[in-house]
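Excluded from the complex is one protein chain; the other protein chains are retained at their positions.
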Amino acid sequence: MKKTKSFSYAKYGYLFSIPFVVAYLIFSLYPTINTVVLGFTDAKGMAGLTNWHFLPFEDLFKNFTTVLNAPTFRKSLVNTMILWILNFIPQISLALLLTAWFTSKRNELRGQGFFKVVFYMPNIITAASIAILFKALFAYPVGPVNSLLTNLGLTDEAINFTTMVWPTRGIIAFIQFWMWYGNTMIVLVSGVLGINPDLYEAAELDGATSSQMFWKITMPNLKTILLYTLITSMIGGLNMYDIPKLFNDGNPANSTMTTNVFIYKQAFSGSYLYARAAAASVIMFIIIAILSVLVFMMFQDSDKKMERAAKRAAKRAAKKEVG
Amino acid sequence: MAKKSIGIRRTPGQKAFRVFAYVLCIFLACLSLFPFIIMLVNATRDTPSIQSNPISFLFGTNLKRNFEILTSKDMFSPWVGLKNSLIISVCATALTVYFSTLTAYALVAYEWKLKGPFFALILAVMMIPATVTSIGFYQFMYRIKWTNNLLPLILPAIAAPGTVFFMRQFMIPALPMEIVQSARVDGASEFRTFNQIVLPIMKPAMATQAIFAFVASWNNLFIPQILLTKKEVYTMPIMVSLLNGDIYKVEYGAIYLGILLTVLPIFVIYFALSKYIIAGVALGGVKE
Partner (left out) sequence: MKKILALVLAAVMVFGMMSVTAMADSKITVNLWSFTDEIPGMMTKFLEAHPELAEKFEVNTTIIATTDGAYQPALDAALANGEVDLYAAEAAFVLKYAQGDASEYAAPYADLGIDVDAALAEANIAQYTVDIGTRPSDNALVALGYQATGGVFIYRRSIAQDVWGTDDPAVVAEKIGAGSGSWDAFFAAAEELKAKGYAIVSGDGDIWHAVENSSATGWIVDDALNIDPSREAFLDLSKKLVDNGYHHDTTDWQEGWFADMKKDGGVLGFYGPAWLINYTLAPNAGEGDNSSAGDWACCAPNIGFFWGGTWLLAGKNVVGTEKAEFVRDFINWVTLDATEDGLQYKWANGTLNGEGGTKDCVASGTVMAKSNGELEFLGGQNMFDAFVPANAYANGKNLTQYDETINTAWRDAVRQYAHGQVSRDEAIENFKTTVSDTLGLDVG
């Protein structure tokens, strides 16, 4: 009986996926395949996108080896990882902390509606405006941060931040953190709002404390959303482009050049190395895919367990209502 | 609504926690508001004073003049820009949210053979770096003569892999299949079940993603900029970027005013939707 039921509804799975698939096929597939194909060609120069040839068979992966052997690409890969880790760890920690505070039933903070709205606000300004603002903040030899530091007596001479590797990385990671923690927080909060309220009610009746409820109910039920956050943040982080490009053009000494900035520069900064840029894009795709699979595997077990737990809980709740 | 527990006595530890929490929140709020204050202040200042002192908290007297500079530019007509931006962003957001929820529902509620591969595909699509593919997209649109047309900025929104992923992750714990089953028993069609039972449960997720989608669509510059080259179809961000075009003589005061005007509509949408994300209690779940 169960079998026939799930079989008869299967067609709706296909049916409801059609709009997505059609839109994807029309608008995204062609450019994507185009990119992959270009990676195996000699496309270069302004007319490179229309006039190219496949590389000879023995050299088919030449663009890939060139990119992988380029010191700048390797460096940009390291930079990307550094910048992502520097911004993601504080970002997810703060977002989780705020989520715990803002969804706690016991310890209601006043004005949390205001805070939730305000914390997201940096995310609605364009990266270009943000980059200009921070450039001005850290201007040398006179600028707000420098005058603050000298007034506080922390330094005697103005600091030329953008010529120094780690300060520039720090600033960029901070901007990313600051722009996105509110976004992550909202995602997590909405995840908590989706948790069946009966679970909390039951726990409350059992006399559970705030932190017990957070760790025993919120966190397990939030796992699927946490997985989403981790995956999207990783994809976003490894594709980081705007801020490193606009803040200091990947400098000093290419220390903030991310892989996407490098891809962009190959493709559009004079030589139009489309084939190599495409190869670099494919390499990045493979790296991201491998990392994503790893993260998924890490979450797999708990994911399944949690799904079952949620269903059980829902069943209980449904019973309660009926009864 | 959960009843407010009145008269809970707070331990010193809890008090300290609250002080710490408020201090941190207020500090973060100041950081968040900072760029908006700068933007507001700079919109009232003249270009030379912005250039020699970009960060200031003192309002200037140049607001009217900045507005005149802004509107004297042939290409800046706020109403046209607002109209185009709204059409694109509202349509794109609606399509993204609705179809992503529908696709996620297909992934969560039904058992079908290609479900696993399809979900993997959605994730894979998310991972493709967009830097190079955007040029391919432009060339394609150019070939089918869809430049200066709003559709290429709206229709692709139907396939938003990130949003589908979120909706799926949200739906797994939030949507009890029992409700769907009972709707089937009542004789509701699958599509109707989705629209009338699943969508309301998904409200917090939809509101969240609607905000993100709207902001992304509203702020999108690169693709609109190369696709929309006629004054009648310019969006707000395109108009602001054109103010920046003359690299020798940049009218910063007017640009800040332009950016401010661009941001305002986002606020309206954001505050309209924020009730779903600031609600103190869960909206989802089975209660009806």
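Order as written gives the chain letters A and B; numbering starts at 1 within each chain.
By our rule, a contact is a pair of C-beta atoms (placed from the backbone, for glycine too) under 8 Å apart; a residue touches a chain by one contact, two chains touch by 3 or more.
No experiment lies behind these values; they were computed from the predicted model shown.
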item	value
Of A:77, A:96, A:128 or A:240, the residue in touch with the unshown chain	A:128
Residue, one of B:69, B:154, B:167 or B:236, that touches the chain absent here	B:154
Touching residues on chain A - with respect to the absent chain	44-47, 50, 70-73, 128, 135-136, 139-143, 160, 163-165, 249, 251-254, 262, 265-266, 268-273, 276
Chain B, residues in touch with the chain not shown (by the definition above)	47-48, 51-54, 73-75, 87, 90-91, 94-95, 98, 135, 138-139, 142, 145, 148-151, 154-155, 195, 199, 221-222, 225-226, 229-230, 233, 238, 241-242, 244-249
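Criterion: only the chains that are shown with their structure count from here on.
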item	value
Distance from chain B to chain A - Cα centre to Cα centre, in angstrom	15
Footprint of chain B on chain A - complex, ascending	6, 9-17, 19-24, 26-28, 30-32, 34-35, 38, 49, 98, 101, 105-109, 111-126, 128-130, 133, 136-137, 139, 144, 178, 182-183, 186-187, 189-198, 200, 221, 224-225, 227-228, 231-232, 235, 239, 241, 259-260, 263-264, 267, 274, 277-278, 281, 284-285, 288-289, 292, 306-307, 310-311, 314-315, 317-318, 321
List of chain B residues in touch with chain A within their complex	2, 4-5, 8, 14, 17-18, 21-22, 25, 28-29, 31-33, 35-36, 38-39, 54-55, 99-100, 102-103, 105-107, 109-115, 118, 122-137, 139-140, 152, 155-159, 162, 164-166, 169-170, 172-174, 176-179, 190, 194, 204-205, 207-208, 211-212, 215, 219, 221, 237, 259, 263, 266-267, 270-271, 274, 276-287
